[in-house]
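Note sheet for the following structure.
Shown here is a partial selection of chains from the complex, left in place.
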C-alpha cells in the first residue's frame, strides 16, 4: 500500500467511523420498542434506518469488493433494501413494522460486522482499488447522513403519536433569543446565473447538468417567517379563506381539518407545540416549522409575497454566500430565532428546509447512472417540490448551496420552513 | 378476619397468582419489539395485553375497594382501557402500536404493583367485603384467561408477518399420531334441551337466560375435519366453485385471492403451514385450522353436510360430556390429530374452536349488568357467529360446554376448526 493512500484512507476511515457512530448516538435515547414501529408510511422504524444504512455498505462495497466476504445474514438483503429494484425483491415500504426480528441487538452486531469489514478492506486496499470504490463509499456516507436526518424527523413523529408525549431529550441546547430580528427584504439583481454544482467534491447526480438560468430582479426576506407572523395568518382566518390556497391544498385543509402546523396543540387556550424537548409553549420568535408546501404558499399569498424558485434561492446564495447555521451538531434539534445582532441574509443554512415553488425535475443534462445507483434520485422527479438549505437535523458537512432536497407538497413531518420573496 | 375467609382467600390468592404468572410466562419468548406492534386491528400488541389485564384489576378492584390506593400511573387508565365507554376515553383500538412507551419493563412493574396491592387487599379483607368483590375478582381472572388466549393467537400472527418466520418455540410437545381416527357420524336424539349455564360456579352473562330449545334428531361427526380432508376440497377446486359458498364468502375469497387456510404456503410444490414451532409441512392427520366461517361452511356444503347450530353442539355435549382436551397447558399450541384408540365423540374440548351456524345473539332472558361490566358481552351481539369448545390456546379450567365464543365470519387468525353434522 502506498504512503499516499495510507494517509488518505486514514482520513477516510476516520470520517467513516465518525459518521457511523453518529447514527448510533442518535438512537441512544430510544427504547427497543421505539425502534420498530411505523405510524405512517413516510416514517421508517429507527431500527430499519440503522440496518438499511449498513446494508448499503455491505451490498455496494463489501460484496463486490472484499474477497471472501461472508454476508452477516442471508435474508438481510431482502429485509433492508429500501427501493432498489435492481438489487431484487424487498419488504414493501409499508410493511417495515413487521420487522420485530431481528432484534435491536442483532442490528448493532450487523453494524459492527460491517464496520469491521470496511476497516479491513480499507486497511489493505491498493491505490487503484481505492479509486474504484471511492465514489460509492462517499455515496454511502452521504446516504448515511441523509438517513440520520430522517432518523431525527421519524423519531420526532413516532414520539409525537404516543399519548404520553415523551421528550427525545428533556433539556435543550437552544440559544435563547429574546426577539427575532426584524423582517427586511434584500435586493438580488437579475441576470444569468450558473445553476448546479461546479466544485470538485461530492454532489448528488441531481445537482449535475450545470446550466444557465435567467433570473429576474427580486427581493429576498432576510430571515425565515416566525411563529408569530404565522399566527397572525391563522388568527386572520387564513386556514378558512380559500383565496389564499391552491385548490388541492384547501381540499387537504378541509379534509384533514387543519388549523395549525403539525405538532401544534391548543391547551388552556394557548398554543403549544410538541418538540424534541417535550410539549412547549409556542415561541413567537422562532421560525415556523412542520408546514406543508400548501401552507407555506398560502401564507405567502396572504402576505402579498411569493415563495422563491429554487433558481432564485441559489442565485441569492451566490450573492450572499451562507456561512454557518443551526445544524444537527448543535444538538438542539429545533429551529432557533434569527439573531438581531446579525445584519444581512440569515438562516439560509440549517434551521429549516425552505420550500421553493419549483418542481423537482431533472436539470437539462441530467442522466441516470447505470445500475442500482441510478435509482438514487431520478425516479422521484415528479409531483415533488424542491427544498433548499438544510435544517436543524442536517449534518453540517452534508449541505451545499446547490443541494436539492424534495418532498411532496402535502408533507409536514420534515423540518420545513418559509422564506418570502418580493417579485415584480 | 375470620378463619373461614382465610382459607378461602388463600385459595383465591393462589389462583390469582397462578393465573397472573401464566400471562408473563407466555410472553417470555418475545423480544421487546414483538410486544408493541399491531399488524392488523384484530391483533393487539402483547405489551398492551399485559397492561390491560392489570388495568382491569386496578380499575374495578383496587380503585373502588382498597383504601388510599394510589394509581401506578395517572395516564394508564387512558392508555390501557380496551372498550369500556363507561370508564372514559381511551387510545383508539387501531392506535395501540403508538404505545412504544411505557417500555416493557414499566409494564412488568405495573403488573407487580397491581399484584402486590391485590395481595394486600385480600390479606386484610373482611368477609363482607370479600363477598362484595368476589364476582369482579372472578371476572378479572376469567378476563385474564381470555387475554392469554388472545396473546397466543396474536403472537402467532405477529411472528407470521415477519419475513424470517421465527418460531415461538422451536420444539413441540405434540403427541405424534400416525393416523387420525376414521370419520364416523354419531346419532344425537332430538328433543327439548335445556340451553345455558345452570351450575353454581362462574359463567359469563351471555350463557345466562337458561331456556329450552327444541332440537331435531341429527348426527355429529366423531372428530374435527382434518387437513387431509380439507385438502381434498381444495384440490377439487373448492375455492373456485361459487356453488359451495355464501355470497359474501365467495366475494372475500376472490377479493383476497384466497386459496388455502391462513398460514398455508406452498414451497417446492408442497403445502406448508406456519406454526408456533416454525414453518412445517402440513400434517394431513391434524385438524384443519385458521379457516373463516365462510370456509368452514363452504367445506360442509361441498361435503354434503352441515355445520351444527350452537344448540345442537350443546345438546351433543349433554349426550357425550367431553372430558379432556388439548389445551394451553399442553404447551403444544397447535391442534393434534384425533386418537384412533378412542371411540365415541372426540375433540369437543380444546384443539380448535368449532364454528357453528348460529349468530351470536342474546338468549331470551339476557340482561346487561349495570355499569362498565355490562359492556362485557352484550354490545357485540350482532354480525358474529358462535364458536364452541375451546382451543389449544384455551386454559383448561376456563372452558365449559355452555361457553359461547364469537367472531365475525371472516376472521381466520383464531384457532378455528370444522365439525360436521348430518341433518335431515
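Should a chain be cited, it is by its letter among A and B, assigned in written order, with residues numbered from 1 in that chain.
Methods note: contacts are C-beta pairs under 8 Å (C-beta built on N, C-alpha and C of every residue); 3 or more make two chains touch, one makes a residue touch a chain.
Keep in mind that what you see is a predicted model, and the values were worked out from it rather than measured.
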One sequence, 2 chains in place; the complete complex in the file has a copy number of 4
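Basically, only the chains that are shown with their structure count from here on.
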Measuring from the mean C-alpha position of chain A to the mean C-alpha position of chain B, what distance in angstrom results? 47
Could you list, by residue number, the parts of chain A that touch chain B in their complex? 31-37, 39, 47, 75, 78-79, 91, 95, 97-104, 158, 161-164, 166
